[in-house]
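In this view, the complex is presented without one of its protein chains, the others remaining in place.
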Amino acid sequence: MKSYFPNVPRIEYAGPRSKDPLTFKHYNPSLKVGGKAMRDHLRFAAAYWHVMRNGLSDPFGSPTALMPWDDGSDSLDNALHRIPVFFEFLDKCQIDFYCFHDRDVSPEGDTLDVAHANLARVTKELKAHQRASGKKLLWGTACLFAHPRFAQGAATSPSVDVFAYAASQVRHALEATHALGGKGYVFWGGREGYATLLNTDLKREQAHLAELLHLAVKHAKQIGFKGQLYIEPKPREPSTHQYDSDAAACLNFLREHDLLDHFKLNLETNHATLAGHSMEHEMEVAIAAGALGSVDANRGDTLLGWDTDQFPTDIYLTTQIMLRILRMGGLTTGGLNFDAKRRRESHEPIDLFYAHIGGMDAFARGLQIADAILRDGRLDEALRQRYRTWDTVIGRKIEKRKMSLVELDEYARGIRSPKLESGRQEMLENLINEYIR
Amino acid sequence: MKSYFPNVPRIEYAGPRSKDPLTFKHYNPSLKVGGKAMRDHLRFAAAYWHVMRNGLSDPFGSPTALMPWDDGSDSLDNALHRIPVFFEFLDKCQIDFYCFHDRDVSPEGDTLDVAHANLARVTKELKAHQRASGKKLLWGTACLFAHPRFAQGAATSPSVDVFAYAASQVRHALEATHALGGKGYVFWGGREGYATLLNTDLKREQAHLAELLHLAVKHAKQIGFKGQLYIEPKPREPSTHQYDSDAAACLNFLREHDLLDHFKLNLETNHATLAGHSMEHEMEVAIAAGALGSVDANRGDTLLGWDTDQFPTDIYLTTQIMLRILRMGGLTTGGLNFDAKRRRESHEPIDLFYAHIGGMDAFARGLQIADAILRDGRLDEALRQRYRTWDTVIGRKIEKRKMSLVELDEYARGIRSPKLESGRQEMLENLINEYIR
Amino acid sequence: MKSYFPNVPRIEYAGPRSKDPLTFKHYNPSLKVGGKAMRDHLRFAAAYWHVMRNGLSDPFGSPTALMPWDDGSDSLDNALHRIPVFFEFLDKCQIDFYCFHDRDVSPEGDTLDVAHANLARVTKELKAHQRASGKKLLWGTACLFAHPRFAQGAATSPSVDVFAYAASQVRHALEATHALGGKGYVFWGGREGYATLLNTDLKREQAHLAELLHLAVKHAKQIGFKGQLYIEPKPREPSTHQYDSDAAACLNFLREHDLLDHFKLNLETNHATLAGHSMEHEMEVAIAAGALGSVDANRGDTLLGWDTDQFPTDIYLTTQIMLRILRMGGLTTGGLNFDAKRRRESHEPIDLFYAHIGGMDAFARGLQIADAILRDGRLDEALRQRYRTWDTVIGRKIEKRKMSLVELDEYARGIRSPKLESGRQEMLENLINEYIR
Partner (left out) sequence: MKSYFPNVPRIEYAGPRSKDPLTFKHYNPSLKVGGKAMRDHLRFAAAYWHVMRNGLSDPFGSPTALMPWDDGSDSLDNALHRIPVFFEFLDKCQIDFYCFHDRDVSPEGDTLDVAHANLARVTKELKAHQRASGKKLLWGTACLFAHPRFAQGAATSPSVDVFAYAASQVRHALEATHALGGKGYVFWGGREGYATLLNTDLKREQAHLAELLHLAVKHAKQIGFKGQLYIEPKPREPSTHQYDSDAAACLNFLREHDLLDHFKLNLETNHATLAGHSMEHEMEVAIAAGALGSVDANRGDTLLGWDTDQFPTDIYLTTQIMLRILRMGGLTTGGLNFDAKRRRESHEPIDLFYAHIGGMDAFARGLQIADAILRDGRLDEALRQRYRTWDTVIGRKIEKRKMSLVELDEYARGIRSPKLESGRQEMLENLINEYIR
């Protein structure tokens, strides 16, 4: 079988002292951490769009990525030809899952009928490769943002015909995902928002968006798709404002439109920081609502104001993410999808490997560190201690909603002065550093 | 009667050609705009804390404001002495409403009992001045953020005793507001959030916050307070993160905890921009949920990262705010509260007048411009035209949820290609400029 | 002669009451303001790249702009064919100047020789159109950022061959600018910076950049080009950091490398705000150094973190810009170049007209307002008064550097306490609003 990355061996675990950049120093797929193999904790996925389709252009420059396997055309043949390249990549990187947009894997064509036929053909091919390799689909999605017809929204377009086109695409992307045994299906609404409020009916647009989601819920049920549905928050870029701007905005929207039972959130670090939140914050908000579904594993540059989609190599970040995933009992349908791209200057195919190795090793370390923190117990104990006055008679009574304002006033007037203990942030930060090794 | 601003006359409307900085050039209180007097459209309020208590210190410097009427002490006498000064200010500025925090008008004292007694005494005095002057209370609130005991939260404190103290203060602030005929009562949770997630139980803290709001709802009912309850979004500062971070986060919280029937939002421009949103955006979100209650009228400096609370002098901003207020049928219980302060360099008492005059004139212009835009109708017509395909048979059918994904797919495949018209943002921006005079 | 905008008449001044969106409401080219015609104050230029070449793609979507005159190819024929379209646009918009990048007007070709020949051919055609129409070239520049070869810098590339390519392009772009009677030549270094410091020798790269500028200075002299050379500050985007990050960084660089006598700055509002500065600030910094040359007239959205290049329709902004231009005695070689693009949703050719009309009218108003402010004199008088203690004996002595620290200490100890007057920011902001009509 032809190799498209002939100079890249299968990436193997070689331990932290390895100086070979084409080895894992920390990711040891079958190593058990807390009784579960690393690969099952982490459920890594590669993003088809970044690995196979991202030419690394930017708003001021043309694509730089070398893709010797790609003839540069939008043909179905070229699309089919990319598939074995991608599966070779997955295999060599030891990544078990992948994610795709309909239009990344399959060309648009001149009509919707052609587009649907193309997608069906590509789906068949992907299925064959999944079967042969054991790789799995983490989630699929429809690209409702790149084509000019979606410039003013897909579900939230002022044109009802555009809404119908979006619905048509969602139907087929959902069916393709189902056919491939996808564990989930994602809605990211990059054009579901506005460029200016001067020409926007926000309430009506949001109702249309909700309707598309309801339609998808019903259709999923009809075709027997049992995967998890997700929405993915992002505040801006490309639109000036996107309705699903952060975890709280998504939850508010889902609650308002009776969709919270059907959707979970797919959170991304760079989207969190663009919204002015830490990734930990977004995770806590989602977890508190029982709605954390999956993670787009990347990082941003908080000194820049756009989505840089860098690979997550910061161990502090991966530790915080894994700490929360472990505490919630692990990912079920979701995974860690590398929605991350190389820098435009890293234009050689081998950079794809360096990039994913770095992200996988960083998450493997994050997992081990988080596990050590939880086993050690000092962090959680500090948290428990901090709230201990709420575990008293009076605290419980308030939590059970058995006290009135007047009773609390009387209680308060009987206290000389509430005593506050230090929040100990610095000590706790030092504690985290103990585990960073 | 002694005057505390002897060199400042009552500020009167003198028309746009006046060069006297101590006149209104646009605010003409009794002038009818669309059949309603300006004063009733705008319902201006002065913030007791900024006018009377803000020394204009900043994190790197001491207070600069000259307050010849204030003896600098925390005594009850001094508190009582400030009241006529404030009412002289309201009178000379022709501002009909005011807002206060319990601890701004009245000293804390050594015990809660003293604090409550002080507040009761001050309330009596305020009431007398209201009666004599005809001025009214727009809203009251409890200061649950300045005292060290609230450093780690009030309702969301890890200490149950602090929660009780907060409850005690809310009870009495609510009762004082009721006694003064307040049109509303505000919760701003500057410490209801966290400094670090390392020591925070977000879900439990939010439940405690919700409980305090429920307690207030019940108590208001009990004492017969019919004013509107508000929460006020702000994302950060002082806390690293505050739970009520923006309009969507507040609505999500209110929905989750069954509080949406009881609360509206008090929106502030500078809080909106700190959250990465325009004020127009926050207003649209609140209005779409039927939850816009009142407005804190100020502006920020979007190149700075903190709450600058500047006076709102940008006519574009005041136009956008008034456009939305007019479209929603006007403010009812709410008003335009100048939660705004002079710059630290503007330390003379007369600067208080310049500052408020500027804000009032800018809103008077915004009102007139917004009224002209709505009467002219071109902007609203452009909006209507933009969504006209939704007012067709197929559009209505979707909005009534009578179409399935499969039917929409079929419909879409029958369209050759959706036609998209220009969004015309530039033309609409030019249109707005036509009215800026 | 064929018209490419058959439905657009020549845009004429129709006065502020005109409701026709295809008229100027304020820009009256020959109207004298302070003894000089508006067109000579404003020296408007259109940017060839935005008008003719910007398809309005963004990082998440394909081009939307309709360009019926363009065959979509990179051929020389197509390039030549665009020229009359552009000149029709200039004529109908009454814009006297234009600006271009070599690669916007002329295709790259397979070799440098072809590229140079193409540029020469296009230059000839532009010259003919300039002669026929009376339109003039404000400035030219070389595009040293779009091609993949410049991904890691042009003058600052790690590859010496890329430096040579950049030098070659600069030579020919400079000569084309000279041939077209260009009033200036701009260097914008979008790739002159770094993606990461891990792989960057900042000092060496900056020396290379300085050398390219020195080479251009020498070559300009050699060919007799008397136009002004400019550098254009921008902090980031596309690069993580660009060396010419703001006005101060540019001046520092020019001073260090003995280039300050040869270069002025071309300032852009959106670049200023991306650097965390107001446009007024950047202008003051440049003017204080005698180095303000020209202006890229646009605006950004300070709630977004990237270069939105919107049309400048905010009258406050245009007033502040024109105030500074008038105070410095007007633009000489420079002008107001609309480095601004329509929103991606405004994809029809007519939107180009709405957009430029809006910008031109806003600057015409800014000019008139600034002129009124200066004629009125109250703002400048307030400034003079504020510093009046420096116009005393002691102030002058310090300014002439005739006082020592010891003498000043003695002087200070003789003062009871320095008296500070209010900075009156609010009153001055109100004063500006008086002129906004």
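As written, the chains take the letters A, B and C, and residue 1 is the first residue of each chain.
Heads up, the rule we're going with is that contacts are C-beta pairs under 8 Å (C-beta built on N, C-alpha and C of every residue); 3 or more make two chains touch, one makes a residue touch a chain.
Just so it is clear, the structure is predicted and the values come from calculations on it, not from any experiment.
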Which of B:152, B:206 or B:278 contacts the chain that the document leaves out: B:152
Selected from B:6, B:35 or B:61 as touching the chain missing from the view: B:61
Chain A, residues in touch with the chain not shown (by the definition above): 16, 19, 21, 25, 273, 276-278, 302-303, 311, 313-316, 342-343, 345-348, 350-351, 354-355, 357-358, 361-362, 420-427, 429-431, 433-434, 436-437
Positions on chain C where the hidden chain makes contact: 111-113, 148-149, 151-152, 157-165, 167-168, 170-172, 174, 195-204, 206-208, 211, 214-216, 218-219, 235-236, 241, 245-246, 248-249, 251-253, 255-256, 275-278, 280-281, 284-285, 287-289, 379, 382-383, 386-387, 389-390, 392, 394-395, 398-399, 401, 403-406, 408-409, 411-413, 415, 417-421, 423-425, 428-429, 432
Residues in chain B touching the chain absent from view: 58-64, 145-148, 150-152, 190-191, 195-196, 236-238, 240, 274, 301, 303-307, 343-345, 347
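The rule we apply is simple: only the chains that are shown with their structure count from here on.
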Classification of the chain A:chain B interface as same or different, half of numbers criterion: same
Distance between the centres, which are taken as Cα means, of chain C and chain B, whole angstrom: 39
Separation of mean Cα positions, chain B and chain A [Å, integer]: 36
Per-residue multi-chain contacts in chain B, two or more chains: 276-278, 420-421, 423-425, 429
